[in-house]
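This is the structure I have questions about; it appears just below.
Partial complex: the chains shown occupy the same locations as in the complete assembly.
Order of writing sets the chain letters: A, B, C and D. Residues in each chain are counted from 1.
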Amino acid sequence: MPYVNIKITREGGVTAEQKARLISGVTDLLREVLNKNPATTIVVIDEVETDNWGIGGESVSVRRRRGQ
Amino acid sequence: MPYVNIKITREGGVTAEQKARLISGVTDLLREVLNKNPATTIVVIDEVETDNWGIGGESVSVRRRRGQ
Amino acid sequence: MPYVNIKITREGGVTAEQKARLISGVTDLLREVLNKNPATTIVVIDEVETDNWGIGGESVSVRRRRGQ
Amino acid sequence: MPYVNIKITREGGVTAEQKARLISGVTDLLREVLNKNPATTIVVIDEVETDNWGIGGESVSVRRRRGQ
């Protein structure tokens, strides 16, 4: 019955297929490493605007404009 | 001064009235069980897209298409 | 399949019975208001040291020493 | 390598410049107080609809309509 929260920036058009791979990949990992039951493993993906994500003291928006 | 975070899938048109019932219900529960002060009890409801919520190794979108 | 996180200060000796009432109370509330399935409703309670919880710009430890 | 999550209500038009000040301010604080490396300090800002934020047992939407 694990709960996993994945936070990523909302950019580059993450597809439903890619999200599905994250969900199945994390669920498999928890079964393999800790024998956790997939039926009650919950995965929640949060996509965060680049203005709202900071690293290195500045927003990802600012970094992207500089080409980082 | 508790903090409560409720995460649900964004589907079926949850109304402001239903959200208000969740907020008052949780706040009452914390007052009744632990004598917590409602004035500083915070409740945050997150509605998550069905593509972004996984259970059983697959997204809720996929489950809904199968009728689950 | 909701996920609920309840954060409270670790003080006053919250009992397993009180935690059980929080768990059943929140699960019932989500079933009543939104028809959510209790079988996949997860509730996680975090108890936080009073040094680590701030409100009004100061820690709960400091407030408790003042009698608040 | 700290991780900081700031949750605020989505109202009043918070600007990218204000978010940038939150990000740099929190990152500076962690460097000053705990000598944490800004390069791996992550800050995520969540803006929450006023219907979805409760305090005092009612939503912020209801409070705002009363002028609070």
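Heads up, the rule we're going with is that contacts are C-beta pairs under 8 Å (C-beta built on N, C-alpha and C of every residue); 3 or more make two chains touch, one makes a residue touch a chain.
Remember, predicted model here, so these are calculated numbers, not experimental data.
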Full count of same-sequence chains in the assembly - 4 placed in this view: 6
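By definition in this document, only the chains that are shown with their structure count from here on.
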Repeat of interface B-D, chosen from B-C, A-D or A-C - more than half of residue-number contact pairs shared: A-D
Computed distance of Cα centres, chain B from chain A, in Å: 20
Whole-Å gap separating chain B and chain C, where each centre is the average of the chain's CA atoms: 14
Two or more partner chains touched - positions in chain C: 1, 3, 40
List of chain D residues in touch with chain B within their complex: 7, 48, 51-59, 61-62
Touching residues on chain C, where the partner in the complex is chain B: 1-9, 12, 14, 18, 21-22, 25-26, 29-30, 33-34, 36, 40, 53, 55, 60
Footprint of chain A on chain C - complex, ascending: 1, 3, 40, 42, 44
